[in-house]
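Every protein chain but one is kept in place in this view of the complex.
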Amino acid sequence: MARDKGAAGGAEIDLGVRLTGLELKNPVIAASGTYGFGREYDLYCPVETWGGIAVKGITPEPRLGNPVPRLAETPAGVLNAVGLENPGLEEFLKSYLPRLADLPTAVIVNISGFSVEDYALLARSLGREKGIAALEVNISCPNVRHGGLQFGTDPGSAEEVVAAVRRETDLPVIAKLSPNVTDIRELARAVERGGADIISLINTLVGMSIDVEEKRPVLGNVFGGLSGPAVRPVAVRMVWEVYQAVDLPIIGMGGITCWQDAVEFMLAGADAVSIGSGNFVNPLVPSEVLAGLESYCRRHGFSSVRELTGLAQSKS
Amino acid sequence: MARDKGAAGGAEIDLGVRLTGLELKNPVIAASGTYGFGREYDLYCPVETWGGIAVKGITPEPRLGNPVPRLAETPAGVLNAVGLENPGLEEFLKSYLPRLADLPTAVIVNISGFSVEDYALLARSLGREKGIAALEVNISCPNVRHGGLQFGTDPGSAEEVVAAVRRETDLPVIAKLSPNVTDIRELARAVERGGADIISLINTLVGMSIDVEEKRPVLGNVFGGLSGPAVRPVAVRMVWEVYQAVDLPIIGMGGITCWQDAVEFMLAGADAVSIGSGNFVNPLVPSEVLAGLESYCRRHGFSSVRELTGLAQSKS
Amino acid sequence: MPLSYEEIISHESQGNPAEGLRRLVLRGSVAATARPGQFLHVRVSDRLEPLLRRPLSIASIDRTRGEVTLLYRVRGRGTETLARKRSGERLDVLGPLGNGFSIPEKGELWLVAGGIGIFPLYALARAGLAAGLKVHLFWGGESRNFLQSAGLAEWQDLGIPLHLSTMDGSLGDKGTVMLPLGKAEDPRSAANRLSGQPLPALSVAVCGPRGMMQAVAELGSARGWRVEVSLEERMACGVGACLGCSVTVRDERGRLTNRKVCQDGPVFPGKEVVWNGAR
Partner (left out) sequence: MPLSYEEIISHESQGNPAEGLRRLVLRGSVAATARPGQFLHVRVSDRLEPLLRRPLSIASIDRTRGEVTLLYRVRGRGTETLARKRSGERLDVLGPLGNGFSIPEKGELWLVAGGIGIFPLYALARAGLAAGLKVHLFWGGESRNFLQSAGLAEWQDLGIPLHLSTMDGSLGDKGTVMLPLGKAEDPRSAANRLSGQPLPALSVAVCGPRGMMQAVAELGSARGWRVEVSLEERMACGVGACLGCSVTVRDERGRLTNRKVCQDGPVFPGKEVVWNGAR
């Protein structure tokens, strides 16, 4: 390819990305639930490093979450069963949002609920606030009305939830997909119908681990969500499939720990990427990824990171 | 538990397991596709070490399989896209089965097809042969009649395939489930209805990886199946769920590399375990697992490995 | 403190090898600000398995040399992998993290340890002595062999009263650390009952198995001690971002709420902890 010849030379690389309604100075986003409310890593990584940060999932009511142990390490992965511990909408608006709104990065609020009304309520209330760049709809929660099956595994429910959020806000709506499904393309098409502006994926894979000496599940909640490098091949595959299935911009995530991983997601079809568990391992990962992205673009003759999106699709 | 007090002392541990119609001298089976036709590892691991071996998936016609590269390493995992390379039924019966039938271990023949008739044909023909301990029905192949969707992801097709095999043979029928589904319990119930005697799981998770310098998928086939330690938390969770959903004996697999992993699957609900990718890493793994199982039983006061099955379920 | 690549000054097995205890001395920026009871979040390998950092307490601090010592027991894959690092290599650590123990202004400081819970208390003993406090150690372990492996000689060198117990009776009282603790607090309470005089304030720092910490906390609240316990929980981030290490506490107004062991702890007032919160 002529591009590979280094057209961009030593020039500045344009890192900015535009996802329907969501403009980011760079394509690297902190994944919800792994980066608290944005300030916890301040000593290690200035928050302005990030193109955006997605805060911990908020529910209408405060939640204490699941019993400990909430974490288990698995080969190249992490199981978590935090159980959506969060301060609840009211406290979030009062004590958290004002500080978040001042952050020198795009703030994405991740919302979770146990009924369609929960999501609508959150969107209505958050949709009026200043300082929020987008809402991310976490549809991986159990739907209490429908026997605990996740909203995110049934196309109908997924569409309904996203549509409810869509009606209540003018903010860009990111639909975050669960990977625990037979056909991720169906879910992607459902949230597109529901009016999502952007799709993010993947949330965690359901897993568990057993303490063989104690002969019982390690996690207090028995099941947990698997994230980290172990899941990356599944995540990249799903980004690839969703890229083919819908026309929405994609935020790809699942196991990113270095710039090569970020490039992999973008070549598969992602417009931006999120980093979750990778922060636990190395809090410098966002700046390392950005530096790597820039030099990759330079080496391969791209002048903007936007050129990477979906590039591997044409070579398969 | 009183059991923990070491009732079995230094006594012999009974390693034998009985899965409907399939009696194994020990619960450790070589996973299909990772152990060739049983003799390739002879120099490293005597084949009689195994409770049983499942041979490479056989199709009615010979297949050359997918283009290379067929393998990619991922964090704590392996992607493979061998594409069911195999000699075909006729050649299998002529050149392979006679040698297999003499092996001092239970031989399980794994069968694959692209239509219900393929499976029926294989079962009819193999079902008449001597020296086969069981048929394992790999339903993770694309169903060519139904637009390439896997048999194994649709309960109706899964049931149909298993029923077709069931009708053609008196051998024990093992239904091997694909993990690429929203609800594994549904699939387990479907193959139970279809007449399966035993359930084995998990087959590989669909994944992919991209060569960022070449900007194209690593695998010649784009997609591959993920196996190895990375998938273990998902596999254990599915064994746990299937144990609750159906009454059939379970062969658990996915990422076993040491005895602790094998015990984990058994405590989750497996009656026996299979080892696949673990052989690539360490061909001594079956004997290490057996030694570990024995001393675990001794330490915890079990006199038979059969006592482990499902034990963690009561403690969650 | 920012991420630091500390230099490994020494890294050796300590005591009886069968106990699997290791002593790791690090030189770098950590020592300058470390306080007793804080911990480091250690990256044991730059490969992806084991993946997560492991939290290890700072066992002693030498500001002049710029060194801290970590003492740990090899348990699973993380500590096994760490144990392979050799002197001269660099270790990627986050920290010092967490709040640490408080050092009272005056009065007595009793340290109560179960097993390897002794490790974070050594730095505290030294800080207490430096602050002019009267320091006692109560320490229970499996056996004489274990106590010796886990650093008994260094404690003896401090010249403070040691109240020991072992499960096999090979040193000190036979049983848990509650035995020597009871023996020491009995005459104290008795003297108090007789004299009616308030006793000098007693601060108690506890580290060990959960049940033992609960027992000390309950005894302390009956006696009016100021008890601090150092909790353990599995950690991912270590900085308060993942909510993996939650512990339920009763706040000032008696309401149940969550705290993070990594950020709000690992040291908590004994009376705040809801002991049956975890399984």
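For reference, chains read A, B and C in written order, and residue numbers begin at 1 within each chain.
Just so we're on the same page, a contact is a pair of C-beta atoms (placed from the backbone, for glycine too) under 8 Å apart; a residue touches a chain by one contact, two chains touch by 3 or more.
In this text the structure is predicted, and so the values were computed from the model without any measurement.
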Task = May I ask which residue of B:P27, B:P75 or B:G252 touches the chain that does not appear here?
result = B:P75
Key: Selected from C:L48, C:A127, C:A150 or C:V216 as touching the chain missing from the view   = C:L48
Note = Touch assignment to the omitted chain, from B:G127, B:G195, B:P283 or B:G301, lands on B:P283
Key: Given B:G16, B:G195, B:G220 or B:G301, the one touching the chain that is not displayed   = B:G220
Note = Missing-chain contacts on subunit A, rising order, are 75-76, 229
Ask   = Residues on subunit C that touch the omitted chain in the whole complex?
value = 45, 47-50, 77, 81
Residues in subunit B touching the chain absent from view = 33-36, 40-41, 43-44, 56, 64-65, 67-73, 75-78, 80, 82, 85, 220, 228-229, 257, 277, 279-284
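Here, only the chains that are shown with their structure count from here on.
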Note = Comparing each chain's Cα average against the average over all protein Cα atoms, the nearest is chain A
Farthest chain relative to subunit B (centres taken as mean CA coordinates) = C
Request  = List the centre-to-centre spacing of subunit A and subunit B in whole Å, with centres computed as mean CA coordinates.
outcome  = 34
Task = Between subunit A and subunit C, tell me the centre distance in angstrom, where each centre is the average of that chain's C-alpha atoms.
result = 37
Ask   = Distance-wise, how many Å sit between the C-alpha centres of subunit B and subunit C, to the nearest whole number?
value = 47
Message = I need the residues of subunit A touching at least two other chains; which ones are they?
response = 72, 75-77, 228-229
Note = Residue numbers in subunit C touching two or more further chains are 48-49
